[in-house]
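Here it is, the structure in full.
With one protein chain held back, the other chains of the complex are shown just where they sit.
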């Protein structure tokens, strides 16, 4: 059950409502939003009626929510939630495309790629400065130097920057440079990191863990939402199955399932979900046809020299072709791209 | 390695080529086709050169094939193979749609559905007369009575009939009634059945097993092809994974992967691959966007009363909407539907 | 719900009970056993009370069974069901060991291996004459010639023979030679084959499909049981998962889970469940420690020359060591081996 306070509710009314909840042996989970506050009722709420709380002063409505995730649920917000990034609306009618290299490797490579993806129609630039790598001996990213290069590319192209944060220790630094914080698949259940992302003021792109269920992805988003950050987008990036002809198995079903369960924007990463650049355009088209709100795609000017994920990176000209194909599919399902 | 004989090669030339192969400690797997014969060389062919066999009388070309499947491989036939069914070309430019109930339950239900799916744009009628059911106590299909009803519906609507065969014993009967034999997911590695389907004169739709790899699906097709039947289409119908929010996980990656590996037509079954009718249109659109050549969809006039798979069956009006959406997506990727 | 008739119930009493069941809009699934008959009630039995049927003439007891499988359930037979094979009891206190090559390759190889596994303590001989192979070009088994060699080895060693049947067409021939019919993993849901095995008079060893759930394995056994054959043993042989360091993942949990759900004997195949001979003894010991009633193990005198599965076959001397290890573990859990 969730109590939604009026926009003009006073702090005293909020406190009184919390006290009333706690008198009834429930825990009150308060989310103080910019416009209004919300109280999540945690515990066994079956024996209570919404009416009981709705009559308290300052309360607008009380809603019973059957899912384990509350704030992420469509029962909580029936429409689509959206937010702007630079000049673009995320979660609206238009498809949003993030593109760039797996890792920031050097200044020239990144700037070159940034101009190329902008030209091809990307709305944001991706690039990792901190890389979670299976091996301690693999390239771990350029760190702050990489963040600075990303900032320079933003300055040069106007593209907002999406980059991964892998540790609470790095959070202050990364939030200073990034427009969108990415939480990677391996950290989807790093709850300390989710908590910190929830307390940051930055939009968050959270990737599904490689063996996380859809419900677990929504619960991970709930961690961020419940700490006060409402600007969250979800990313399907392929799950781990027995099939070995692709790096992961794109769970395309997750697109309509998530769109039916949550109001949050849903995007797909066809580069990781296939692991082979040859299959990326087909899966990008499929994602948009299935209802995805956006894409995040790996693009590299010289994939054969990439320090990571070269095999799944598109060259800029292939990426440009992909954008044209995606544009046609978007129009066929009543949507369009942000870029011309 | 595969030896392709000339169209006018004599039986004696074929025999001589086989004898030559066997002298070299290889096994010769002969496929006598309508137009020409082919000899598959089984064994360690690495030490041989194609030229060695190409000079034999009656031989047209000799090709080294690196994949474990030979006849199914794009190395063997670089273009797309296709065949006609009724008035429709399968495997060509146009998207092919098969629709109908999971099981044939009664005459009225089937005729009603057949008219409805034809009206909505389907190119063939599906319906099971023999049902492979997990429980021995569940409805097992109407058997020959069901086949007769399917034949009546074909007569009435002109739609060719796709129906499952689950046993070699039923093969003669089913081939008498069906236009396309369906080999179900549970029988994908029932090699006796594949052998029999290969010897039949009917086109075959073979479904991927629920935990079969893409290579295993191609090897199953190879069984059919290698017994002389070239009219085979492959069907992705979802694989078994840890995710439980859908009945199966649609392996959308399989579409571009299969299209790159094989010349055979590839279709998708969004009803089984999702298990919920709500998600079927989104996944049907995705399949066509990703490059599928067709769809097979469960449609039922009264899903709530279906003896099997009601929850994943579309009502005719929803199916008609889906066809319109699929048509738009098909056009956006340079294809079209067979129906107007 | 299941109606168990008295041992001296007359055919007329059985008929009357069936008629009574059908009057109540339920289907009666009759199993005529050697000692007594059983009527399975199929349909919605929730509104009926067992007492209602228990008062009919000739009825001994009526039991409500909550599982989808009835005859396989521990609710139906609370104790362990067992049967003899040669001089050995399967499903009793003693551990039963089946060993031999993957395929029967030639007479000398098989006889050599048969003597060796008998000497090492095996209770039965395995060997495939009909092989379900992924590739149509791979060795498919010697067929009847292989069956004859198995019969000769039985004659020579006294070991009963376990061999696979892959088609209903081969059933009459295989039952003539085999002491135990094996239904392989790929055929676990080949319902025509299960039906035929149920009608045969031979004991059946049924292997779990590589992605079959435990419930589906029990339903497959139910097919056999419900067609009148009560001598069925279940075999865990590894399931398909994302892990690639072994051929399959041994689902060791399946041992205690199956032992809690069913009265049927449960064995494990560590050769297929690991795919590497090095790991076979460890997993054989684990199976017995977890409560398995037996093992089926691949042994080959010259694994490096085996036509199939060489890498997972133990040499006879390694197999003999394994038997000694298994004997020690069996004693530690209060069981013993059949052999000395």
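Lettered A, B and C in written order, each chain numbered from 1.
Criterion: a residue touches a chain if its C-beta (ideal position, glycine included) is under 8 Å from a C-beta of that chain, and two chains touch if they have at least 3 such contacts.
All of these numbers come straight from a predicted model, not from anything done at the bench.
Participant: Touch as defined at the start, partner being the missing chain; which of C:54, C:77, C:111 or C:257 qualifies?
Facilitator: For the chain that is not drawn, the touching residue is C:257.
Participant: Going by the contact rule already stated, which one of C:75, C:112, C:215 or C:321 would touch the omitted chain in the full complex?
Facilitator: C:215
Participant: Which is it among C:31, C:149, C:267 or C:283 that touches the chain not included here?
Facilitator: Counting the whole complex, the residue in contact with the absent chain is C:283.
Participant: Taking the entire complex into account, which one of A:186, A:230, A:302 or A:335 touches the absent chain?
Facilitator: If we include the chain that is not displayed, A:186 is the one touching it.
Participant: When the complex is taken as a whole, what residues of subunit A touch the one chain not shown?
Facilitator: Touch set of subunit A with respect to the missing chain: 27, 29, 40, 42, 68-70, 132-137, 166-170, 186-187, 189-193, 209-211, 216, 219, 222-223, 226-227, 240.
Participant: Which parts of subunit B face the unshown chain closely enough to count as touching?
Facilitator: Here the touching residues of subunit B are 211, 240-242, 244.
Participant: Which subunit C residues touch the hidden chain?
Facilitator: Interface with the chain not displayed, on the subunit C side: 211, 213-215, 239, 241-246, 249-257, 260, 273-274, 278-279, 282-283, 285-291, 325, 328-329, 331-333.
One rule holds for everything that comes next: only the chains that are shown with their structure count from here on.
Participant: When subunit B meets its copy subunit C, do both sides use mostly the same residue numbers (more than half shared) or mostly different ones?
Facilitator: Mostly the same residues.
Participant: So which chain is the furthest away from subunit B, centre to centre on CA atoms?
Facilitator: A
Participant: If you average the CA atoms of subunit A and of subunit C, how far apart do the two points sit, in angstrom?
Facilitator: Each chain reduced to its C-alpha mean, subunit A and subunit C end up 49 Å apart.
Participant: Centroid from C-alpha atoms only, then distance subunit A to subunit B, rounded to Å. What do you get?
Facilitator: 38
Participant: What parts of subunit B, by residue number, touch at least two of the other chains?
Facilitator: 211 - these are the residues of subunit B that touch more than one other chain.
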